[in-house]
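One protein chain omitted, others in place.
== subunit A ==
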Amino acid sequence: MKYKPIRKVVSGNYAAAYAAKHARVEVVAAYPITPQTSIIEKIAEFISNGEVENLQYVPVESEHSAMAACIGASAAGARAFTATSAQGLALMHEMLHWASGARLPIVMVDVNRAMAPPWSVWDDQTDSLAQRDTGWMQFYAENNQEVYDGVLMAFKVAETVNLPAMVVESAFILSHTYDIVEMIPQELVDEFLPPRKPLYTLTDFDNPIAVGSLGGPNDYYEFRYKIEKAMDDARKVIKEVGKEFGEMFGRDYRQMIELYRTDDADFVFMGMGSLMGTVKQAVDVLREEGYKVGAAKVRWFRPFPKDELYELAKNVEGIAVLDRNFSFGQEGILFNEAKGVLYNTNAHPIIKNYIVGLGGRDFTVNDVKKIAENMKAIIEKGELDVEVDWYHLKR
């Protein structure tokens, strides 16, 4: 489809706010936390300027309440949105289960920020990945454009499978850095994302219901299975929605793992979020220097793109998993997932974990080059030096 995008120079946070506006969200409940605050400030500005109709902002006293308010609004049939970061997301944790369990398609932007202590406001994925098992879908954005596109797609996917979704962007690297974002004219967004059709609503007074009832051992199990079934369905829906988005707006998101120059690659760098922009740039540099490398950017972490990872792993000799996160007592979280997927398959490339960029530490093209040298040596030797490499550690 030919259309004229509206180009704006915005921060990642403003991109999120515009996407929420264009998605015609009806209820926003949020509590300010660095570096998420400017998302909510921008939405408040839309309201005070009269730029949005039919949007109720609910000021709350904590993130736990923010999610509770979104749950109430969503159960009543509204399109609900919120945003948070780090400790705020941790405080919401309990409520995240209520949202997915009640099958409410709430969309939330999490601005990835390191968990304290030490107190930190910089980028780190451990906050969102710690919510892995809450039944929320997770989309990781590489740049401001993907924050905007991600929010619109997340609503569509969420409302199709009736599960909530998180769109994740990195603290400061995206949240406060300005870039050109191509926004979509409202009437086309409306076409892509029609009004929500809720599974049920609390405001259907002819059919009163209770949500969140007590479930005994005889029934609880079946509802867990239903969530997993919806997650599994989401894989198909994500690809369809990503394809439709591409056909309508020119940016194709049908791959749950975006592959960059992987076709003839000996080994690939796999990771999520903004650091993959750096990796792609490094891949170009390394290719010039004769390395046959590629990048595999995991866009959706939940549901996890198992089949796509398997296809990738069949065709490469090595995978360097770059984790800007850590699960204490084990290893990087993406690494853990990737190894788990490949165990019962016939694809067993050498797979190594590099812990990078925790708490906002710089991760540069030069770092990727060093990792490439290390990976090359490992593949030539045919064995790992260490499985989990604390890459930046001062030794």
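Basically, a contact is a pair of C-beta atoms (placed from the backbone, for glycine too) under 8 Å apart; a residue touches a chain by one contact, two chains touch by 3 or more; residues count from 1.
One rule holds in what follows: contacts and distances are computed from a predicted model.
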Protein that the absent chain corresponds to, by UniProt name, given "Formylmethanofuran dehydrogenase subunit A", "2-ketoisovalerate ferredoxin oxidoreductase", "Iron ABC transporter substrate-binding protein" or "Hypoxanthine oxidase": "2-ketoisovalerate ferredoxin oxidoreductase"
Residue among A:51, A:191 or A:219 touching the omitted chain: A:219
Where the unshown chain meets subunit A, residue by residue: 101-103, 162, 199-200, 204, 207-216, 218-219, 222-223, 225-226, 230
